[in-house]
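The complex is shown incomplete by one protein chain, all other protein chains being positioned as in the whole.
Right after this comes chain A.
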Amino acid sequence: MKKLKLVMVGNGMAGVRTLEELLKLAPDLYDITVFGAEPHPNYNRILLSPVLAGEQTFEEIVLNDLAWYQDNGIDLRLGRKVVDVDRRKRVVIADDGSSAEYDRLLIATGSNPFILPVPGNKLDGVIGYRDIADTEMMMATAKTHSHAVVIGGGLLGLEAANGLKMRGMDVTVVHLADWLLERQLDKTAGKLLQSALEARGIKFRLNTVTDELMDNGEGRVCAVQFKDGDVIPADLVVMAAGIRPNTELAEKAGIPCNRGILVNDTMQTYDPRVYSIGECANHRGIAYGLVAPLFEQAKVCANHLAQLGFARYQGSVTSTKLKVTGIDLFSAGDFMGSEGTETITLSDPIGGVYKKLVIKNDILVGGCLYGDTADGGWYFRQIKENANISEIRDHLMFGESALGDVGHQGQSSAANMPDSMEVCGCNGVCKGTIVKAIQENGLFSVDDVKKHTKAASSCGSCAGLVEQILISTVGGAADVKPKSEKAVCGCTELNHGQVRKLIREKHLTSLKQTMGELGWTSPDGCATCRPALNYYLISTWPGEAKDDPQSRLINERAHANIQKDGTYSVVPRMWGGVTNPSELRRIADVADKYNVPMVKVTGGQRIDLLGIKKEDLPGVWKDLDMASGHAYGKSIRTVKTCVGSEFCRFGTQNSTQLGIDLEHDLFNMWSPHKVKLAVSGCPRNCAEAGIKDVGIIGVDSGFEMYIGGNGGIKTEVAEFFVKVKTAEEVREYNAAFLQLYREEAFYLERTVHYMQRVGMDHIKKAVLEDEANRKALAARLQYALSFEQDPWKERIETPVLKKEFDRIPVVAVEEAAV
């Protein structure tokens, strides 16, 4: 097949990111030609300020070196500016007369600095701040001249001012508005920032209009005159008064523009062959100037170019961070507040801390932090997820760590951590290693950090902390998304919700079919997506989709828990935590017979036999003659019970019997993540039902049911769900809730996280308010479980399944060799 021709005009971060995404999706679809006006390969433009400040070098901020273009077969034409597009003939023409034909054109021309229309704006020494050439010019001027004036007190202007100051110049920032960063900070925070920068020796003139740039008689700027008549010396004038989308080429080509090239949700312009992304594009009235939204656009654009066409760009919430070492500020969303919003403010001018949170209808919509930005990432997540904060409002201001969680999800102050502090306890990765990897490799997402450093790649409990470190290192460019929006893994662009939906809608029943239909980019998937897909298939189409053991991780394949030395642990089921002398005797006999090195009582009221060799597993199961405890699976684990009314003098309900019944109800149930239950016979709650996925507390008049508790990485208290009268009702409500969870949750999403995502109201509507639906859900669970059988028994009785446990002995090998 002849390849299509893709031409990209502009060689910046947004454009090249689109190519990277496209190459991942459809490596062979296009012959790609790239025109870049600058003589450099793609570099990280947001790190120009650290270069100016002398903290990094140019080489360090290159994102794609020339070899990358070569390796991917991209025809890179540097130092050539495209001057015209003939859309009828589908050809672009560059300033050196060369041309390139296209089937698809991507305009990513970025933006130009806004140059004030004042006399003298064309003098030598007057520049914008946009690219490597500008930065080099500023660095050279700092060596030979002493007075710099920066026009514009926005992010870029302040970073330029700081850089020039660090290089020894006398710097004055001229700003039109009342306070600095008026688009990112409110007045109070702006004033705090100003004092901090003044302490570094930078001078400010606010509320000031520039009138003229004066000539030294040789065509170079020598002074700046203001409207009020004042004149200050200036050997260098940096215009940082905003950017203008660079639409020159698009306008010339007759493509509709209005403060940017107008694009739709698939990043196409009015000419559907022509796409535009980045700072030059205007999407729903906004031309974004920050990196994170541009990367989201890049993903969508690549998806459409790859002819997949299921991604849409619907705008972004942005956050910003000033890259001036030692000054912490963060803002996101609607930080000024508008009609219908409320604000919570914390102000400590002496301590240099100011925080403001803007809330609308119990949802955090914006925030502005100065001095202590440790919780910036967390607030940003709340804003993006539209989380309801009414219940945590009292503590909201003090950050996530004030919410009383005893767990370890990384809500400590990432910014204040020393480099030597360990972040990932599983893989022993320190903060310094992570920061270094982010800077050296130009990383923007937690997944990238995982790949490069291993941090957060095992238990994942430090992912939040890694995210914070990412945000505090690259600021608004950090690609942070809630799990519900993230792609399942590198093999696909689809997120978990989309995959679940498509499996249902397209009636997909096998892994192969699913990967084919949904455009998986790798033939067998990977260790992340295969277990998820396998679960989605068997839970969506019970009886139709066949379980694929090779797509289960080892514990669920071997039906035992792998230990560090490669041996396994075996936990037989003890229904409701109840056992008897005969079972205990068999356990003791097995422990003797197989030299089990450790016998331990688990937290789930049963007995664990540790250190069993894989080849012994079928024998152990046979001798135990007990059911699988599923202590190894994303499945029903145990139902913990207290003694209850049969023996306990306080007991009001027969909690052990209900526990046994519930455990039988759910036996062999696979689920998105592990599921644990508990039943207590009275409000003393000895079975600790408050930290279980489903917790039941017997009271005199019936049973209270709680859902979404979790005692693991982060302790979560279960929420009250419903009170019912009889044990039968408990069983029905329990089955219905867990089936809903099985059908709707994402793989590896515990009930608490599922609940936080869909909301308690949704669950109540489906299970409590709609009796028919409740019964249907419970019936579907029963139906699904009718296809399952005890995996241990299955493997003792079926030779084919037992094979996996047999080794090929060396004796046999030698005999065969003779």
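We adopt the following convention: a residue touches a chain if its C-beta (ideal position, glycine included) is under 8 Å from a C-beta of that chain, and two chains touch if they have at least 3 such contacts; residues count from 1.
We take it that contacts and distances are computed from a predicted model.
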{"item": "Name per UniProt, for the chain absent here [options: \"Nitrite reductase (NADH) small subunit\", \"Heme exporter protein B\", \"Cytochrome b\" or \"Phosphate transport system permease protein PstA\"]", "value": "\"Nitrite reductase (NADH) small subunit\""}
{"item": "Residue among A:182, A:265 or A:524 that touches the chain left out of view", "value": "A:524"}
{"item": "Candidates A:426, A:487 or A:599 - the one touching the absent chain", "value": "A:426"}
{"item": "From A:91, A:502 or A:554, residue that would touch the chain that is not displayed", "value": "A:554"}
{"item": "Chain A, residues in touch with the chain not shown (by the definition above)", "value": "426-427, 451-454, 457-458, 522-527, 530-531, 549-554, 557-558, 562, 564-566, 614, 803-804, 807-811, 813-814, 816-817"}
